[in-house]
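Every protein chain of the complex appears in place save one, which is left out.
Chain naming follows the written order as A and B, and within any one chain the residues start at number 1.
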Amino acid sequence: MTMDAIPVPVLDVQDLDIRLPAGGDRALAVRGASLRLMAGQTLCVVGESGSGKSMIANAIMGLLPRPHVEPVAGRIVFDGQDLLQLGEDGLRTLRGRRIGMVFQEPMSALNPVMRIGEQIAEVFDAHVRLPAAEKRRRILAALADVGLPEPEVLIDSYPFRLSGGQRQRVVIACALALEPALLICDEPTTALDVTTQAQILALIRDLQRRKGTAVLFITHDFGVVAEIADQVVVMQTGQVVEAGGAAAVLARPQHAYTRKLIAAIPDGRVRAPSAERPVERVLQVQDLRKTYVTGGTLFRKGRRVEAARGLSFELRRGETLGLVGESGSGKSTVGRCIVGLSPFDGGRVLFNGRTMQSGAQFRAQSQGRIQMVFQDPYASLNPRHRVGPTIAAGPIAQGLPRAEAMARALELLQLVGLGPEAAERFPHEFSGGQRQRIGIARALAMRPALLVADEPVSALDVSVQAQVLALFAEVRERFQLAMVFITHDLRVAGEMCDHIAVMQRGEIVEYGETAKVLADPRHAYTRTLIEAQPRLSAAARPEALAA
Amino acid sequence: MKSSFWRRFRRNKGAVFGLVVLALVALVTALGPLVAQHDPWDMAGMPFAAPLAEPGMPLGTDTMGRDILSGIVAGARVSLLIGVVSTVVSLFIGVGVGAVAGYFGGWIDATLMRFTELFQAIPSFALAIVLVAIFEPSVQSIVAAIAVVSWPPVARLVRSEFLTLRQRDFVAAAQLAGQSTPRIILTQILPNAASPIVVMASLMIATAILLESSLSFLGLGDPNRMSWGYMVGSARTVLRQAWWMAVFPGVAILMTVLALNLVGEGLNDGLNARADGKGK
Partner (left out) sequence: MKRLQFMSVRLLQGLLALLLIATVNFMLVRAAPGDPVSIMAGEAGASDPQFVAQLRQQFGLDQPLPNQLASYLGRVLQLDLGFSYRQQQSVVALIMERLPATLLLTGTAFVLSLAMGIGLGALASRHAGRWIDSAITVVALVFYATPLYWLAMMAVLIFTVQMDLLPAFGFFTVGADLRGLDKVLDIGRHLILPAATLALFYMAVYARMTRAAMLEVAQMDFVKTARAKGVSPGRIQRRHVLRNALLPVVTLAGIQAGGMIGGAVLTETVFAWPGIGRLMFDALLQRDYNLLLGCFLFTAAMAVLFNLITDFVYTLVDPRIELS
């Protein structure tokens, strides 16, 4: 009997240290990181922002911004060589030919003034000599391989014609054009819609199966890990805290941090509807319509977009309604209409029984009793104003004396878990999660009856998300707030909302109690959305629905 | 915040150099009569005296025997005065137009921008010449002419800053809080647009000084004031005989404008360390 040769890993990272420039929050961005990737396998590196996971990917490709950030110890063994000892010329022969990489932001990943065909041709031109006809054939094949329609037309088009998902496919085509042994994906789906994400993940899985590529996949989402990973490596502040087979780690996480990350994911727990519905109708929306025109100039009409086409829903005191949809569904526009930030073109909006006038009058009528919490914690607070005055600005504008308004601000800061000393600080001194808390405090300062939260946790790390959602729940109970929760994440909606309205292209395609909608969706789009959510236990697919 | 601004500013060696030069110029302007021994219009010595040829006139004299050094000192006053005042006026117009266009958007923005573009299409120096010529040269008409041709770039900058800032959520939050529009423009948006405006202002003073000296060179300066441009202009036909008449005033302009540009770059470094408040 012959001994089988021990399989050699495609990629072997050994004790990698990467140094940060002086003045960073730590000396080493990555410390003692090790991982091994075998052919035909997918290894996910999971961590939150600042964990150093992207650094490893960049170090393998030699794309770190040297000399500021540099690998200072360890080896990266690929194709029998230590990549860290290779000069720039040596690395260049590997990039694109033996190792391909896909990045996070598809909208800016392609040269805007170069045709798609030429951008793929570059990969060939850099490494092999091909006659023109053969090159064209292979480019068309590469485009078809990643599922792009009409490659003949696409080859001469410019990137601005493509959507985010399509551009990501082009980048994948470039990365895989020369059939590399290793594909590195640095959060390639984070910036995409849930349904697009599912498609791209399926595409990567399919390509891997067909070509036997080893895939190193960087992500922050454990749901993605569950879907595609064979092996997983968990990172926290630059160090590997847990590693192993994906199924094993997911089922029995050993390290506290891993447990915390897995626990923080909304696990499909659904908010139970309360026994009795309160009678007071805080918000009633009837046949809401809004059309806006984009990109027009003095000489040309722009494009008409119907963001809301006759929407109706209602909300009672203490209840939460989820508006769920992907980008372009119109959910944010609806949010801005019911708050009074955008005028609407048709239909009625009633607040506490009173009809609201569309336009500038709306806010005067509501008197600040409808408030909003925004999505981007870095843009929702004025960087030049201290936190205390920011929170107090609302009550002051409504006529409250300054001293009382500041006292209320301090009270609210306490409530959201930040001490009174926060009032003297500027927003840049706080983290993303803390800024969202400040945003909630600001909204509450006006004693609102209705709170609209526009994707309030999408921009936050997973563990922080859970905390902020808990704060929302607490605040809702205490003040008996009616809330409209706008999100693209069905898992979050399931946890927070009593009722869900699923939106697609300006219309509500499904509306009902959360538990019912998630367990038994009627509309095809709702089903697609549910399917597309990366889930922890792949076993929990709603196959049962196909009855 | 102040100390970190100075730290970044200091790191730019050129900016520090510029600041020193500007301080010198300001000093000379303030001390005026102490440095310049003669009235610039006085025929203090022999015509066409070379530098260091006559005592007390280290930079020589011009066609009429006037002391060059005194002329330079007097010219500093005029240049700085006109440079600063015209920039302030220009800023008022530009910030006003830009803020309104950027905040309100829509057809207000479109009309104001068409108007601004139109203005920018006119060659600014030619327009300045025409304006000063027709309204008779004086400090007032020069300041007005320079202000009139210099405001469009400010308006465009302020407009683009306002357009971006207008979309920020903190503005929406301020609207929801019930703050009035003028209050939002002044207290929420403008402080965030201040940095690029300040940087631009220093560059505008430099451009204004160049413009003023060019007008004086062509004979359109205020006839009662000695200015650097006028001095270079009067040297044009006698360059062969008296090179110092052109060189020294020109160097004065060059140094002042260079200093202003360098300080502007330093301000840029100092103020824009974190462009949009992202702490990541």
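Quick notes
Here is the rule we go by: contacts are C-beta pairs under 8 Å (C-beta built on N, C-alpha and C of every residue); 3 or more make two chains touch, one makes a residue touch a chain.
Keep in mind that what you see is a predicted model, and the values were worked out from it rather than measured.
The chain not shown here is touched by just one of A:47, A:71 or A:100, and that residue is A:100.
Between the chain not shown and the residues B:33, B:123 or B:223, the one that touches is B:123. Although one chain is not drawn, the whole complex shows that of B:57, B:193, B:246 or B:267 it is B:246 that touches it. The residue touching the chain not shown here, chosen from A:112, A:131, A:353 or A:419, is A:112. Residues of chain A that touch the chain left out of view are 61, 63, 92-97, 100-101, 103, 105, 108-114, 122-123, 125-127, 158, 160, 171, 174-175, 295, 297, 299.
Listed for chain B, the residues touching the missing chain in the whole complex are 14, 118, 120-127, 129-131, 133-136, 206, 210, 213-214, 217-220, 229, 232-233, 235-236, 239-240, 243, 246-247, 250, 253-254, 257-258, 261-262.
In this text, only the chains that are shown with their structure count from here on.
With centres defined as mean CA coordinates, chain B is found 47 Å away from chain A. Residue ranges on chain A touching chain B, taken from their complex, read 49, 297-298, 336, 339-341, 363, 367-368, 370-372, 374-376, 378-385, 390, 393-394, 397-398, 427-431, 439, 442, 446. Within the complex, the chain B residues that touch chain A are 110, 114, 168-170, 172-180, 188, 191-192, 274, 276-280.
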